[in-house]
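Each remark here refers to the structure printed beneath this line.
A protein chain is absent from this complex, but the other protein chains hold their places.
Coming up: chain A.
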Amino acid sequence: MSETSRFRSLEGGHGALKGAQTAWDMLSEEQMQKHITTGCEELDAILGGGIHCKEVTEVGGVPGIGKTQLGIQLAVNVQIPVECGGLGGKAIYIDTEGSFMVERAHQIAEGCISDLLDNTAHRLKDFPACPEILQPNSFLANIFYFRICSYTEQIATINYLEKFLEEQKDVKIIVVDSITFHFRQDFDDLALRTRVLGGMSLKLMRFAKKYSLAVVLLNQVTTKFVEGSFHLTLALGDTWSHACTNRIILYWNGNDRHAYIDKSPSLRSATAPFLITGKVYEVTRVI
C-alpha cells in the first residue's frame, strides 16, 4: 500500500486497521472528560469537576458579585500544566465592558502559581520547564484579550475567532465578559437583535464542540416586572436561555457569596459558597 492509502485506512477505519483511530481522535476524546477548575473545591464539586469543555456555561449575577473574578480565574486556571492535572491550554478573553484589570489578573495568576507550587510540588520536580512557565507574566501572555466597544464589534470578533481557533489549537476556554452589555441599548429592530444573538450563540456552541473548549458567558441581571412585582432575571433571558448548556447564578446569601446551578443537563441543582480573596476563589470554611 502507498503511504497515502495507509493513512486513509487509519482515518476511516477501513481495511486492515478497522476500528483504529487517529491520535487526534484519542486526544480529543480524552479532553472530553476535562474540566477547568474554578479554584473553589465546593464550586467544582457541584459542577461535577469544574467548568466543562465542549459546553457553553452562562454565569449570571449582580454587579460586584464576582463574575469577572471567576472569568479571570478560569482564564488563568485553564493554563495549569497537564503535569499538575490541568489542561495546559490558553484562553480567549472578550471584554465588552472594560472590567478586565491587568493588576487583578496578575494577582490571580500569582495565587494560582503559588497554589501549584504548594500542592503539586511532587509532580513538578520532574518538570524542567517549570520556572519559566510558572511566572505570572507568562500566564498573562497566554490570554488572548479582545476589547469590544459595540455590538457590531462583538459580532465581528466572534466571526474572527473562526479562523483564529483554526490556528491556535491550544485555546481551551473563551470567556465573554459580559455577553449582553452591548445589546441592552434600544434596538430599532428587535427581530434583528434576536437574529444576531441567535447567530452568535450558535457560533459559540459550534466553537465549543468543534475545538473541545469551554465557552463561559458572563451575564448581567435585571429586574423584570411580572404580575405586579419585580423579579430578578438574567439580561435578555428570553432570547438567550436556550443557548447555554449550563447556567450558574452567583448571589448574596446574607453576607456570603453563593453559587447555584440553575441549569445543567447532567448535574442536579446544588449550591456552594465561595469567597473572593486576594488571590483566588476559595471555599468558605464550613462551620
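Note that a contact is a pair of C-beta atoms (placed from the backbone, for glycine too) under 8 Å apart; a residue touches a chain by one contact, two chains touch by 3 or more; residues count from 1.
Definition applied: contacts and distances are computed from a predicted model.
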Revision key, fill the gap. Complex minus one chain; that chain's UniProt name from "Translation initiation factor eIF2B subunit epsilon", "Clathrin adaptor complexes medium subunit family protein", "RecA family profile 1 domain-containing protein" or "CDAN1-interacting nuclease 1" is "RecA family profile 1 domain-containing protein"
Check your understanding: Which residue numbers on chain A touch the omitted chain?
Key -> 62-64, 68-69, 92-93, 97-105, 137, 140-141, 143-147, 149-150, 152-153, 156-157, 160, 164, 181-182, 184-186, 220-223, 225, 229-230, 232, 235, 252, 254-255, 276, 278
